[in-house]
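A single structure is presented below for examination.
With one protein chain withheld, the remaining protein chains of the complex are depicted in position.
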Amino acid sequence: MTPSLLTGLLPEIWLGLLFTLLLVLDLAWKEERSTALGMVAAAGLLPVFPVLAWQAGMGSHELLGGMYRLDLLALFFKGIFTAAAILVLLMTRELDKTIPRGHGEFYLLILAATFGMFLAASSAHFVMLFVALELISITFYVLTTYLQNNVNSLEAGMKYLVLGSLASGILLYGIAFIYGATGSMQLSRIQALYSAGAPLPVPLLFGLFLVIAGLLFKAAAVPFHFWVPDVYQGAPTPVTAFLSVGSKSAGFLVMFRVIQELFIGQAAQWAPLLAWLAALTILYGNLGAIPQRNIKRLMGYSSIGHAGYLLIGIAVASRLGSTAVNFYLASYLFTNLAVFLVIAAFSKVTGSDEIKAYAGLSKRSPFLAAAMFIALLSLAGVPPMAGFFGKFLLLMGAVSEGYIALALVGAAAVVVSLYYYLQIVYTMYADKPEDLSPIRVSLPVRLALWVCLAAMLGLGIWQGPLLHLSLAAISGS
Amino acid sequence: MIHPALFYTVSALTVASALGVILARRPIYAVLSLVLVLFGLSTLFVALHAFFVAAIQIVVYAGAVLVLFLFVVMLLDMEPEALLRARNKTMMGVGILFGLFFLGQLAAVAKALPAATGKPLPGTTAAIGKLLFTTYALPFEAASLLLLVGIIGAIVLAKKKL
Amino acid sequence: MVTAAGPWIILFAPLAAFIGIVLFGRKSKPVSAGLAIAGMVVSLGFTLTFFFHSLHAHEAIETAVSWVELPGLTLEFGLLINPAAILMALVVTGVGLMIFLYSTGYMAEDSSYPRYFAYLSLFAFSMLGIVLANNFVTLFMFWELVGASSYLLIGYWYEKPSAAAAGKKAFLVNRIADFGFLIGILMVWNLSGMGGEARTLNFLQLEERLPEILHSGAVAPGLLAAIVLLVFCGVLGKSAQFPLHVWLPDAMEGPTPVSALIHAATMVAAGVYLIGRVFFLFWASPEALAVIAAIGGFTALFAASLALVENDIKRVLAFSTLSQLGYMVMALGLGGYVAGTYHLTTHAFFKALLFLGAGSVIHALHTNDIWQMGGLAKKMPATTFTFLAATLALAGIFPLSGFWSKDEILAVAFERNKLLWAVGTLSAAMTAFYMGRVFCVAFLGKPRSHHAEHAHESPPSMTVPLWILTVPTLIGGFIGIPQYLHHATEAGLHVEFNLFVALISTLAAVGGLGLAYAVYARGARPGLKGQELLSRLAVPLSRKFWVDEMYSWINQNVQQRFADLLALFERFIIIQLCVNGVAKVTGLAGSLLRTAQTGKVQTYAAMLLAGLGFLLYLNLK
Amino acid sequence: MSLPPVGLPHLIGLSGILFVIGLVGVLTRRNILLILLSLELILNAANLAFVAFSRAHGDLSGQIMVFFVMIVAAAEVTVGLAITVLLSRLAGKLNADEMRNLKW
Partner (left out) sequence: MNPVTSIILAPVIGALILLVIPQRQEGWIKRVSAIATLIPVALALWMVFRFPVGEAGYHWVHRIAWLPALGIQYQVGVDGISLTLLLLHTLCGFTGVLVSYRIKERVKEYYLFYLLLIGGVAGVFASLDLFFFYLFYEMAVIPMFPLIGIWGSGEKAYATMKLTLYLTAGAVLALIGLLAIYAVSGTHSFDLIFLEHFLRQNPIPGDLQRWLFPFLLIGFGVIAPMWPFHSWSPLGHAAAPSAVSMLHAGVLMKLGSYAILRVAVQLLPEGAYTWLPWVAGLSIMNMVYGGFVAMAQKDMKFIIGYSSSSHMGYVLLGIACLNPVGLNGAVLLMFAHGIMTATAFAAVGHIYDQTHTRIASEWGGLARQVPFIATVFIMAALASAGLPGFGNFVAELLVFFASWNTHRWAALASILGIVITAFYMLRAVSTGFFGPLNPRWVKLQDATLFEKVPYLILLAALMLVGCWPKLLLDMISTSTPAVLSHLDPLKAVARL
């Protein structure tokens, strides 16, 4: 069926309504109850899934004069964003105490960022894209700085703001040149201009690389990654988590839209560069993570490493590679959120993010330790966890396109990453704790963790459904 | 497109003011230099038939955004920054080097730009407004949310008590 | 009874006994001894039926099952019965049975008696396997098993470090020898295929093919000699020929019946038996035979000289065994297949008798030192008499069994190589001397210790086997063993009785005994003049020519140093440098990379721009 | 005095100069507020490019983009200034290179 404006935009409309509802409730409810708003928001996001599923049957369409695109890729990523938002909202429960004030607004901002991601997923026009990306970015600037009394949080926010705005400026400048070279900012129209194999004119290429640079910044790839460790460490844990899955996914999605969809025929002009960057990013992230002592900072470096893996999928410029990116992002979502859920639950009780504080966690909370163990293994890409299959697909894509050296770098980095992940595991399981008091985990976090665990194992063992979704998302676009 | 005399005069002024933004020791001078830049650009916009944009450049940008800057400068009572030569020379070097390189690239790019094809289409308020409320309705809505986020953010962050 | 199953029963009866003891007899002395003896009786019985059968039917009986069957390699597990095998099996089961019986008395007080009998049965099984095997691989398997069971038996009193060490030494020396043996087997295997047929290790097939292959000229004489000498390596180990003789004297740490069984009658004879078994192969390479004969002769003389000054009764016998084995090897090396095997048989009886006699003495006196004995003739008449009979047989006094077999060897030597004959005769004289010395010191004169004064004759379970073994010792020369053996192989040299040689050797024997009697007979004691003289002259003898010292030096300073060196290499080069080095470098790279993360936002911006510039430069230049 | 006619390259050149000046400002100014100002320069450089291209192509979407950029800039500045105020309140300093708790 052909979607109307209402049915096509239904998820966004629902999100807008939810936003409004929250705004009203925040004003109506007393401060003490405002923490419940997060649960309301999480529950309110749940209906998005069936809506997305329903929309999946509609086929690909452009709405609003080519501003908005409804296709499977967009829906796939909206699913990812929704899931991420729900889990982050559940995680926020653990942080109620640390956030000094403005709980209601916190949830509002998360919803706003989600809204931005939705728009980014569906945007078919550079104007739309820019606004959506800025909506995401600016929301995250605020969220990162949310712990007003915490110098680190402020510093992180400042750095993110400065560097993020710089990247936005570069991105914007790039868009200008694409516009200048093609005379349009409509993606489908630009796509139609160049047939496969035709070389891109210099101005377009110039603009394209500036845009790529701006997007690589979001994706946290070398050499645009410098903000990542600092911001990850300084930001409130749920924000870091959302940043690592939501914002990063958005970056890759847009990169896919802009590079892959538009210029797949000219892959020879950009793919080698991305392959190099992928290798560098993988190495940088994984090597830099080795000496880290703070788990959030370590996750920052790890996140850089994963961005490198994902870049492989873009660089190989094949269906397999793109499928792999989709699969990887979906599995990475649950995996990474599981880690951050544990971090949040742990630091709520102990107040520490230092890795050595995790000593003996398996005795203090077997559940948290086990969840962390499984999640770290999944991050490292060990079967039967979901992370494994994602990496498998990426390496498969690389090898299939003849990027053997790149695949070797990726493979070597698996070993390095296993080293620092397993250091944490060893600390949790084999080291003696200083404090033996058990760690209590609140129900929402417990629930979220179970979801993540189920997803990690489920997607890792029964890869079929997600694989087909990932594949369909590529084919349908 | 534009009369050369106008263009060169305005650009010289604009570039000079832009340099003022990054060189002025006193923050207040820097802000005011930026206002000059905005005015210069607005002039060019008009010359390029982008009337609506030129208008809001003055009204919104210079009139609101930069005033905000001024408020903060006043509020925080900022001290003048150190002299140029006391600043980080490496940074300066990197910046200038990159700048020269970038401009070099840009020169090559500019040469390859397609010749102007379209006939001038005046960017009047009516024309822009019509587009904004039809084709660009969704970004427009998103922009409103963006502003809302900015407001919420500013309040949550900077206000001492909520 | 002479059926296809017969050989299997001979072989497996002791194994069944072993398994029975392990399963049911671990706690009970009578059950374990009973099972072991029953196993031997069954084997002996079946061997005897084969023996009587073979008296009128000379053809070999072969029976085999396919053990490994792969494309290109077929290995059988099979048995081959021919006169030599029957004779050897008779020795093993007959002497073995006597020793088993004797052990029930000798070991009566031992706490792990069942273990002892289990080991004995295992050993008997392995030894019979060597005797009966029809191909090299089966033989090699039992060869190794014999090594292992002797390891267990020598180290039976494992709590004594010297016993444990001796067992280990025996096994290891044999292992070194087997290194060559195994290579030899592999080369034989290749050799067998040179005629174009599928390769085989079966003795009969080899014997059949060898002439053809040699005739075709495909095999260089040097290669053949190498093959033979490699196979002979195995003999060097098992039969303790120089330079691998070192394990045998130490092996005396085991219980005395074990020494009798392993180090007199059976295991050490296995090497000689092996040469006989594949004599067709050895016979084909005269060059190799010459080397073998020389080694045998040298060992005979060398070991005899060591025995001259030894004071431990068992060690004297051990050196004597070495010397006699050297004799046999020399005989075979000279081509005297019958002579060598003949001596092997008679020696088995009288040397076992000597060991058991010595055991009887040790059992009574709890010492091995002959200078702690003396005057036992009156107190232990049965032991004395049987020991004397065996001594005389060993010395080669007419008409005891040793005379005939030794004489045959010397006759062969006389015919083939006068130098070796002289060596043989000299060692015969020395043999007579040291045996005379032992007998005189231990049994004659007055008791020289408290224990010797109160010694009693051993129980019948020990003396009866002595008496039984005396019989073949006395009459072994008249029962037609050489004639019987002629049926076994065509190869080899046949010589007639040579009166001159017999006279000379008898003179040597009598002379040796007489000298010994003259020096030691009357109340001999350690401080005696002759003894003193001899040992002072013979420091090298008492140190056994430092061969042991040399080996242990090599073991400690070459082998172990090399191992330590490699261990250091492993630790520092492989692990520290290569493995940990990679890890260190990786970690270091990480630490270096993180320094880019200065914390200054503008540095970040600058690097971001530098990266962007590089990116643009690469793509737009 | 006859100047060559002003075309697209000139405008792009001006925009590029402004862009670069903005970048240098971001790198060299120490005060966060002034860094934000430099960022505004960058955005304006882009705006000029958009308008120039819009004119060249005879297409209004470039001008609409400028409109949205202004909104974005406004929001960004709001948040940026809030952070600046917060920093001066909490840390008492506004120099970007002095804030380096988070490093390595």
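Going by the order they are written in, the chains are A, B, C and D; count residues from 1 in each one.
Basically, a contact is a pair of C-beta atoms (placed from the backbone, for glycine too) under 8 Å apart; a residue touches a chain by one contact, two chains touch by 3 or more.
Because the structure is a prediction, the values reported are computed rather than measured.
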{"item": "Contact list for the unshown chain, restricted to visible chains", "value": "A, C"}
{"item": "Which of C:Val41, C:Leu186 or C:Val464 contacts the chain that the document leaves out", "value": "C:Leu186"}
{"item": "Given A:Pro201, A:Pro384, A:Pro433 or A:Gly458, the one touching the chain that is not displayed", "value": "A:Pro384"}
{"item": "Touching residue (missing chain; options C:Ile574, C:Leu592 or C:Leu618)", "value": "C:Ile574"}
{"item": "Among C:Ala108, C:Leu145, C:Met194 or C:Leu426, the residue in touch with the chain that has been omitted", "value": "C:Leu145"}
{"item": "Interface with the undisplayed chain - residues on chain A", "value": "373, 377, 382-384, 388, 392, 395-396, 399-400, 404, 407-408, 411-412, 414-415, 418-419, 422-423, 425-426, 429-430, 463-464, 467-468, 471"}
{"item": "Where the missing chain touches chain C, by residue", "value": "66-73, 75, 137, 140-142, 144-145, 148, 151, 155, 158-161, 164-165, 168, 171-172, 175-176, 178-179, 182-183, 186, 189-190, 559-560, 562-564, 566-567, 570, 574-575, 578-579, 583"}
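Criterion: only the chains that are shown with their structure count from here on.
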{"item": "Inter-chain centre distance, chain A versus chain D - centres from mean C-alpha coordinates, in Å", "value": "27"}
{"item": "Centroid spacing, where centroids are CA-atom means, of chain B and chain D in whole angstrom", "value": "6"}
{"item": "Numbers and ranges of chain D residues touching at least 2 other chains", "value": "8, 12, 19, 22-23, 26-28, 35-36, 52, 56-57, 59, 61, 64, 68, 71-72, 75-76, 79, 83, 86, 96-97, 99-103"}
{"item": "Multi-partner residues of chain C (each touching 2 or more other chains)", "value": "594, 597, 599, 601-603, 605-606, 609-610, 612, 616, 620"}
{"item": "Contact set on chain D toward chain A in their complex", "value": "8, 12, 15, 19, 22-23, 26, 32, 35-36, 39, 42-43, 45-46, 49-50, 52-53, 56-57, 59, 61-62, 64-65, 68-69, 71-72, 75-76, 79-80, 83, 86-87, 90-91, 96, 99-103"}
{"item": "Contact set on chain C toward chain B in their complex", "value": "602-603, 606, 609-610, 612-613, 616-617, 620"}
{"item": "Chain B-touching residues of chain A, taken from the complex the two chains share", "value": "9, 19, 64-68, 101-102, 105, 108-109, 112, 115-116, 119, 125, 127-128, 131-132, 134-135, 138-139, 141-142, 145-146, 148, 177, 180-181, 183, 201-203, 206"}
